[in-house]
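Some notes on the structure that comes next.
Omission of a single protein chain aside, the complex is shown with its protein chains in their original locations.
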Amino acid sequence: MTSKSLLTEDKRTKARNAAERRFKSYGVAAIAVAMMALAILLTSVIVKGIGAFSQTYVTIDITLPADRLDKDGNRDPAEMAGVTTIGYASVLRDGLIDTLAAAGIETEVSDRDIGDMISKEASATVRNRVLANPDLIGETVNFNLLADGRIDGFFKGRVTMETASRDQNVSPEQLVLAEQMAEAGIIETRINWAFLSLPDASDQRPEAAGLGVAILGSLYMMIVVLVLALPIAVAASIYLEEFAPKNRWTDIIEVNIANLAAVPSIVYGILGLAIFINFMEFNQSSPLVGGLVLTLMTLPTIIISTRAALKSVPPSIRDAALGVGASKMQSVFHHVLPLAAPGILTGTIIGLAQALGETAPLLLIGMVAFVRDYPQAFSDSAGLFGDPSTALPVQIYNWTQRSDPAFVERAQGAIIVLLVFLLIMNAAAIILRRKFERRW
Amino acid sequence: MKDTSMTKNIKISANNIDVYYGEKHAIKDVSVQIEDKTVTAFIGPSGCGKSTFLRCINRMNDTIDIARVTGHIAIDGEDIYDPRVDPVQLRAKVGMVFQKPNPFPKSIYDNVAYGPKIHGLSRNKAELDEIVEKSLRRGALWEEVKDRLHEPGTGLSGGQQQRLCIARAVATEPEVLLMDEPCSALDPIATAQVEELIDELRQSFSVVIVTHSMQQAARVSQKTAFFHLGNMVEYDETDKIFTNPEDPRTESYISGRIG
Partner (left out) sequence: MSLTLPLLFIAALSVGGFFIARSRAQSAAGGDIRKLASLPRQHGLNTALSTAIPALFAILAWLFAARLLSYRDAAPIWVPLAIMLIATLGFILSIMRVSVTFRARTAAEGWIRSLLIGASVIAILTTVGIVFSMLFESINFFSQYRWQDFFFSTNWAPNFRGNSDLGILPLLWGTLYISVIALIFAVPIGLFAAVYLSEYASRRTRSVFKPLIEILAGIPTIVYGLFALVTVGPFLRDYFAQPTGFGDSASSVMTAGLVMGIMLIPFVSSLSDDIINAVPQSLRDGSLGLGSTHSETIRQVVLPAALPGIVGAILLAASRAIGETMIVVLGAGAAARLDLNPFEAMTTVTVKIVSQLTGDTDFASPETLVAFALGLTLFVITLALNVLALYIVRRYREQYE
């Protein structure tokens, strides 16, 4: 038999090796595209959202005039409450005008427009401080006040001279003035932790909007999910994995759970709306209903991972327990469950993370409502977790629906917060798995 | 059946082969000369390295990340570990049959045609048909499957599947055929058929067979090598190994004291 030398690559092998390299490069390209998508996504979120963590403040000394804020002069908070925020707004405006004059800044901007450079939220802030401490009246007090959202946007690059010329809410002259104020140290942009604690704010004042209520609402829902989903999922998994006979009935339950894990989340929202709100008449927008819906949604996920964790405990452990006379129940609760615990916890954390980021079902149960009051965990009127609330992902959606682009920055900032929470949860799951992982 | 002529060419010449799997030293300094048109058997207790060594001959160890091979193996005088050698071309020349029958989840025809297709051995369908028939005949399977060539190969019995895998290996016209315990998953009747087939294959190929069955080695091979703990202990005529081994370890294994 004549045979070709192995040392020279024949033509066909060359072509085949080229095809091999091509095929391999498709794989590399696919991973590169995925990585690029991830990088662009994260960069986009961070670049557009980091601004929400800083805020522009106006620092001014204001003499609080007694004749305008406390006409009767008896410093009685009940009577002083008669002066509305509009009354305070004019005080702030005059204070700012005086400060500008003292700093030697000359401007063509009208008094009214100067006043508008301070956030509408600021007058409420000052009013609350005065009402809490009436003795301030007549004094000259140094205030740190939120600047208007447009001015804030100017310092963050969102608002420019060009956009301002087309905007009714801000004029290029105001921006020039803002620059002068910045040079004089009257206005400055700095880190804004209040973003995490303040409640939402109305359309006109994006600069004051925060995530306080949303974070609290999400926390309450996570508590509900954890308290309900973990025990139910563990119980169901133990039954299905350890006790259930293999028959038609348990087969239906299995297929059913696998299917529930793939049911679109919005369908759970319809379920929540129909069952918990229309039928059971629980409070709309309440963390209780949100938590219940998310519990039902995450149950299948947690059941599936719990069963996997139980399955990974080798049968020899069960046999050993049964061999010394333990009942089946004892072998499960004393031996199998503790050994499966790390896997179960990991699965639960991942289920919670999924629940934390879920939006669609919460929209349907009314959590998208505008809520400014921090919800109570328990109140006499609404019961356990019954206060209306919102949640992180819904707050993000809510902000994207507002007209002022400043809210989009808020939404991106909220996404950073959400992702940080998810990162922490997933990291915890990974650490847990690494630390307790057992190979049989 | 026994062929004792000393005129045979050396087909495969392996010198100073060492194989490492990660930290494990699996083959220790093995050298062996394998003759053309001969059945050579590798025997030894499980884990002795005989399969590992077999997989060096067509560089199947390349597909395992942690495996590292040193030494030289030449086929027809050409070093197969030379960087210029493409393992793909090598494996066309050195066919392999595995322990467990592993037909592809395709039809019987496509299983056999797979090799010729990828290596471009036929110019048209008629030629391919011819190759398939010829290979199935050489695999002693043609009569059993000629009416159902387009049924899945996985539907055959275990013995038939293994003969299909042999036909599949033969179809690429290799010069050497490596068989890694080809009968370990088969029943005695199927084993007998495959053994008969191996004896016929000797006319055209050099066959290297790994087996854990000493009887099988005695039945099918002319030369036998005994492996133990990664070393090749003894290599000689099959008759001599089984009747008058030189090394005491071989003797212990043959007589059933180790293994």
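Annotations
Which chain is which? They are A and B, in the order written, and residues in each are numbered from 1.
The definition used in the following text is that a residue touches a chain if its C-beta (ideal position, glycine included) is under 8 Å from a C-beta of that chain, and two chains touch if they have at least 3 such contacts.
A quick note: this is a predicted structure, and the numbers were derived from the prediction, not measured.
The hidden chain, counted over the whole complex, makes contact with A, B. In the complete assembly, the contact with the undisplayed chain comes from B:Ala92, out of B:Ala92, B:Leu141, B:Leu156 or B:Ala225.
Residue A:Ser327 is the one among A:Thr8, A:Thr84, A:Ser312 or A:Ser327 that touches the chain not shown.
Where chain B meets the missing chain, the touching residues are 58, 60, 63, 65, 88-93, 95-98, 100, 102-106, 114-115, 118-119, 165, 168-169, 172, 178. Taking the complete complex into account, residues 16-17, 19-20, 22-24, 26-31, 33-35, 37-38, 40-41, 44-45, 48, 231-233, 235-236, 238-240, 243-244, 252-253, 255-260, 262-271, 273-275, 278-281, 296, 299-300, 303, 327, 329, 353, 356-360, 363-364, 366, 368, 393, 396-397, 400, 408, 411-412, 415, 418-419, 422, 426 of chain A touch the chain not shown.
Note that only the chains that are shown with their structure count from here on.
One simple way to say how far apart two chains are is to compare their mean CA positions; for chain A and chain B this gives 63 Å. On chain B, the positions that touch chain A within their shared complex are 75-76, 78, 80, 82, 84-86, 88-90, 93, 118-120, 175.
Residues 1, 3-10, 12-13, 16-17 of chain A are the ones touching chain B in the complex.
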